[in-house]
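What you see is the complex with one protein chain gone and the rest in place.
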Amino acid sequence: MQLLQLLISGVAQGCIYGLIALGFVLIYKATETVSFAQGDLMMVGAFAGLATMTVLGFPFWLSVPAAIIAMGLFGVVLERVVIRPILGQPAFSIVMLTIGVGYVLRGLITMIPDIGTDTHTLPVPYAGEVIRLGALVLSAEQVVVIGVTVVLCAGLFAMFRYSKLGIAMQAASQNQLAAYYMGIPVKRINGLVWGLAAAVAAVAGLLLAPITFVHANMGFIGLKAFPAAVVGGFGSLPGAIVGGLIIGIVEALAGFYLPEGFKDIAPYIVVLFMLVLKPNGLFGEKLRKKV
Amino acid sequence: MNHPNIPIEGRAPVQGAVEPALPGHQRRPLGGDAAGGAGGILLSANNLSVRFGGVLAVNNVSFDVKRGEVFTLIGPNGAGKTTVFNLISRIYTPTTGHIGYAGPDGMLKLTEQPPHKIASLGIARTFQNIELFEHATVLQNLLIGRHTHRKTGLWSELFFTGKTRAAEIEAREKVEHVIELLDLQHHRESMVAGLPYGVRKVVELARALCTEPQLLLLDEPSSGLNVEETDDMAFWITDIKNELGITVLMVEHDMSLVSKVSDRVLAMSMGEELATGTPAQVQAHPGVIEAYLGSVDDVSNLRREHQKTARVTA
Amino acid sequence: MTVATSDAPVLKLLNVESAYGPIKAIRGVSLQVRRGEIATVLGSNGAGKTTILKTISGIIDPRKGSIEFKGEPITAQDPAFIVQQGLSHVPEGREVFPLLSVRDNLLMGAYTRKDRDGVARDIEVVFGYFPILRERAAQDAGLLSGGQQQMLAISRALMANPDLILLDEPSLGLSPKLTKEIFEIVVRINRERGTTILLVEQNANMALNASDYGYVLENGRIVMEDTCARLREKDDIKEFYLGMKEEGVRADRRWKKKKNWR
Amino acid sequence: QTQGVTKDEIVLGSIQDLSGPLAGFGKQVRFGMMLRVDEANEQGGINGRKIKLNVEDSGYEPRRAVLAAQKLVNQDKIFAMVGHIGTAQNMAAMPVQFQKNVINFFPVTAAREMYEPFHKLKYSFAATYYDQMKAAVPLLVKEKGAKKVCTMYQDDEFGLEVFRGAEEGLKSMGMQFAEVTTFKRGATDFASQMQKLASSQCDFVVLGTIIRETIGGIATAKRLGFNPTFLGSSAAYTDLIHKLGGPAMDGLYATMTVQNPYLDAASQPIRFWANKYKTKFNEDPTVFSVYGYSLVDSFLRAANKAGPNLTTDSFIKAMDTMVIPPDMFGSSEMTFGPQKRLGSNATRLSQLENARWKVVSDYFKVN
Partner (left out) sequence: MRFLFKTDYNQDIRLAKHGGHVFWYGLLCLFMVAAPWLVQEYWLAQFTFVLIYAIVGLGLMLLAGFTGLFSLGHAAFLGVGAYTQAIMVNAGFPFPLALACAGLLSAAVGMVVGLPALRVKGIYLGMATLAFGFIVEEGMARWESVTGGNAGMMVNYPALFGWELDTPTEFYFLCLLVTVLCTLGIVNLLRSSTGRAFVAIRDSEISAQSMGIHLARYKTMSFALSAALAGLGGALYAHQIQFLSPDQFSLLQSVDLLLMIVIGGLGSIHGAFLGAIFIIVMPQLISIGKDFLPAVIADATGLKGVVYGVVLVAIVLFEPMGLYGRWLKIRTYFQLFPFYRKGMFKRQKSFQKSDRLK
């Protein structure tokens, strides 16, 4: 029973990691860069939700889509202003850009007088509710996270697998030049990807807010989502979820059964093992250059 | 299909007219003694097979390359020629079969060597899709080719001792020889990234030569070159064979080049061996014509003049 | 259906100059391709052939000059926009999408098209041209052999059903048999669909036989242009592009005759 | 001649976390200090000298704290470092200061290293976490009649101090922790920790936590149906606990010294002060604002006492006989001497009732 409860906590936490990892994988699949700004976009998303609810006074059901759309637009603008000018440069430059963008976002949020440096709660209607299954307990916040993660993952997966747009995104990331030759509007698609990623980040931020509160440094949880994405295989959406679950469960079990301190490094130990055993993750594609 | 078995010289190959034999360059008799005179077997592939998932890329292929000859692999696209090269340079491991190689210390099984050892055994190669060090100059690329001949260790390099200096200068001299041979003086300091395709091909050849190999693997040396440059390439290959005494194993689609330089030809198809022999023999083989050469006798039927009539009837 | 070559140029370059950083690759290039014709550009390595094609499809912005396609200016437009106007480009060096399946690669070729049926039909058509692609439809394109990738690159451009195809060395790495077939296909497409074609090819013999009109490019400048029939007869062309030489000229191999149009 | 003191100015330095994890606290300490400095300057300064306060940001990183200290000490030539936040940050900055004979005055952290081992330039005001816990744990354990005392703490120096103090306290009554668990700074998930404690049937849990971890930990426990007595340190004594955690946090005990200055506090002077602060900075004051305010106040007292010839030595001499009486926020009396560098180690207990801190005990201290 105890084990079961631990597993459930692990799964719930793992879904959070998975949800954030989805954002990483989305960007990676579509642009082959790793966005270090994803955690910060998530934080901004949470603040956007906070703003729509408290400042604008929107009801919950309205402020959630409002925040998501706002963040999506923000992502598009962000792409237009900072990513677009160096589109086509090596992926590493864009990684550096995202680090810079992360700094700026975090800085700007903390610059908001009275709000930026404080911790806030997001008043969600399901806050504090608990679902009991016999002796097992699960909070509503966690159930919502699990549900949304699954739906989002399925949606994104279908997009990449079946839609022309999704395939074009991958094409553009694999060979931008050829994508241009095919008439794929690489720039527009890139904008779309970042918009989508920002929207996904907003979803993550809104779902996470009731669990970890809203504050400028909440994006650091992304550091645990990296291992999740790596374990799953960076280019795989279902991998992100599975990776997240593995990390979540390992953490929960390590926290309970292993000596103190292991809980926090367990994910990274898992990553190292994974990279030695299966360098491209569980679901990662086997890559080999043909000469 | 009904192709008369005309000798190769009589047939107009892809690139147009064929050169007459060159003065001072006699063709070696088939399978005869090579420049080195040893004439022994340098490389022998025995029953090689490779399977990639459902694709049998190479299927039970055997051949011997003799010291001092130019041995050419031909075959339709996807026949497994590059895969054979990759087996030799240990990028792939054969599913079955093995490769023997007469290394410095006698015959050894190439298939048991680690990939990075191949170069020091005296095997150098070029790639079908040029693989140069893009962000370095031509000179640096060639110097990297000298890697297997380096004489200095980490510590002497850290302090740049006299020995290192001497080794550097020696490497440079060797590289300059190759530059001279292949007429690359002009591009010595250029970044590879900005070179035209044809020059890169030559640089790749130069880099391979810098390793001072026993066996040189050339994957489609003439692709992307025009007739004139292909001619140059032909001369270089014969020079490499005759003057440097290097054995050449090559993959090539340009039959005029193949006939000009190769001593023996192996035709492959669908991973299997189709025919072996002199260039002329192989090109006359009906299976090769069927699968690979096609009816190349006349290309003028492509012309619009012909189409016009075709269109009228259409 | 037949479309005879008409005098209306589909593509028109006027005084185009392009550069890579400080290096000028082409200077003052003017050329036109008439509707329904096959035009070819000959030139030695580094002459700037690829650069011309890249400039046309907007991959490089020209420093000077203008480019018109079907009467509309497309100078320095976004490549995606240019392609949507009905131009497709078989790039030098294949450039397939390595991690997409062969079928997805072909679908991407048809990205600008809206008619699903037409796309499905054209896939069958190119599978007919190159049966190996049908066999490998589900395989990652990056794992194909060099020649197979070249077939894919050509097929992919055909999938767009364009008005103008730019072909950069289509025979690169293809077997002699396939080289011939490729040219037959090119000619057939030109004939059956009326597609205009601009061809760059090292195999000058094939190119001059398949095309109607030819340009000769040296060091970034057009030094000669004429119908292919007439070009085929010129001595310089014969010697430098068709490899037909006088006996003994090549006796000293390092000696290169100065090209007399320079 | 001492650096940082001129005819009409005393330059003080402070390093706060203005952008890191404790940015909220850093800002409040800074505002508190600014309020008192401005008051002093409005009244003409100390012995005719105006106070100039230079605040640097460390982002709660020791390396940046050193850089900031080097700047303040060697470039801005400060007379004293006041109210520097964070244990590790102080540890990193002190050598820089001491090399130039710059006093480390009342750092905002309750670590023992702030006055031990003895150094003539160290002055500390905060009852240490160690002492707080050592005194409070036995008191409350006895009162609650707890059988199994457990702890969850942040695995850094701060958390360890809480843990060690509590351990000592338990030892003094012949008890031991039944279960010990830790978490890493910034953690958000406490499920496995709380389950561990719950499965050991703990009925009293000492929390070595600050804000979010306090709330997260207690909320997780509640969800699991685990309801022991929770006791936190003065680091958890902040209005944010109830502002963020809501009524679920009710029942939490915390050790503390000065009271949180609620805008509608019962005491008139506090109310007045709190509203003044609110008007000036447009935000509610907190207990950290009070720390900032009082520590500058204490500095000014000493500087005043040192007289017009203000030097490091005269300042230390003044401090040698310093007695700081309880202030309006309810601090305990602090005394200093040539060897006594901690003002007072007395604390008292507060409890959250109806989402508000209530003082529930008198000052007590370890002997």
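Every chain is named by a letter (A, B, C and D) in the order it is written, and numbering of its residues begins at 1.
Operating definition for what follows: contacts are C-beta pairs under 8 Å (C-beta built on N, C-alpha and C of every residue); 3 or more make two chains touch, one makes a residue touch a chain.
From a predicted model like this one, the values you see are computed outputs, not experimental measurements.
Q: Using the touch definition up top, pick the residue from B:I118, B:I179 or B:V265 that touches the left-out chain.
A: B:I118
Q: Which of A:L7, A:L177, A:L258 or A:L282 touches the chain that is not shown?
A: Of all options in A:L7, A:L177, A:L258 or A:L282, contact with the hidden chain holds for A:L177.
Q: Tell me which residue among D:V11, D:L35, D:V66 or D:L170 touches the hidden chain in the full complex.
A: Of all options in D:V11, D:L35, D:V66 or D:L170, contact with the hidden chain holds for D:V66.
Q: Name every residue on subunit A in touch with the hidden partner chain.
A: 28, 32, 34, 82, 85-93, 96-97, 99-111, 113, 116-117, 173-177, 180, 216, 223, 226-227, 230, 234-235, 261, 264-265, 267-269, 271-272, 275-276, 279-281, 285, 287-289, 291
Q: In terms of residues, what is the contact footprint of the unshown chain on subunit D?
A: On the subunit D side, contact with the omitted chain comes from 18-19, 23, 26-27, 56-57, 59, 61-64, 66-67, 70-71, 74-75, 88, 91-92, 94-96, 113, 155-157, 160.
Q: Over the whole complex, note the residues of subunit B touching the chain we left out.
A: Against the left-out chain, subunit B lists 89, 91, 114-120, 124-125, 127, 131-136, 140, 143-148, 150, 152, 154, 157-160, 164-165, 167-169, 171-173, 207, 211.
Following the convention adopted for this analysis, only the chains that are shown with their structure count from here on.
Q: Could you name all chains that are in contact with subunit B and with subunit C at the same time?
A: A
Q: Go ahead and note the Å separation of the Cα centroids belonging to subunit C and subunit D.
A: Centres of subunit C and subunit D (C-alpha means) sit 75 Å apart.
Q: Two-or-more-chain contact residues of subunit A, please, as numbers and ranges.
A: In subunit A, no residue touches at least two other chains, as defined above.
Q: Give me the residues of subunit B that touch two or more other chains.
A: 82, 128-129
Q: Touching pairs of chains, which are they?
A: A-B, A-C, A-D, B-C
Q: Any idea which subunit B residues touch subunit C in the complex?
A: Subunit B residues touching subunit C: 13-17, 19-20, 22-23, 52, 55, 75-79, 82, 128-129, 183, 194-199, 220, 223-232, 235, 253, 255-256, 291-296, 299-300, 302-305, 307, 310-311, 314.
Q: For subunit D, which residues count as touching subunit A in their complex?
A: 18-21, 23-24, 27, 155, 180-184, 186-189, 191-193, 195-196, 199, 211-212, 215-216, 223-225, 240, 244, 246, 248, 282-283
Q: Which residues of subunit C touch subunit A in the complex?
A: Going by the criterion above, the answer is residues 57-59, 78-84, 88-89, 91, 95-100, 104-105, 107-109, 111-112, 142-144, 156-157, 160.
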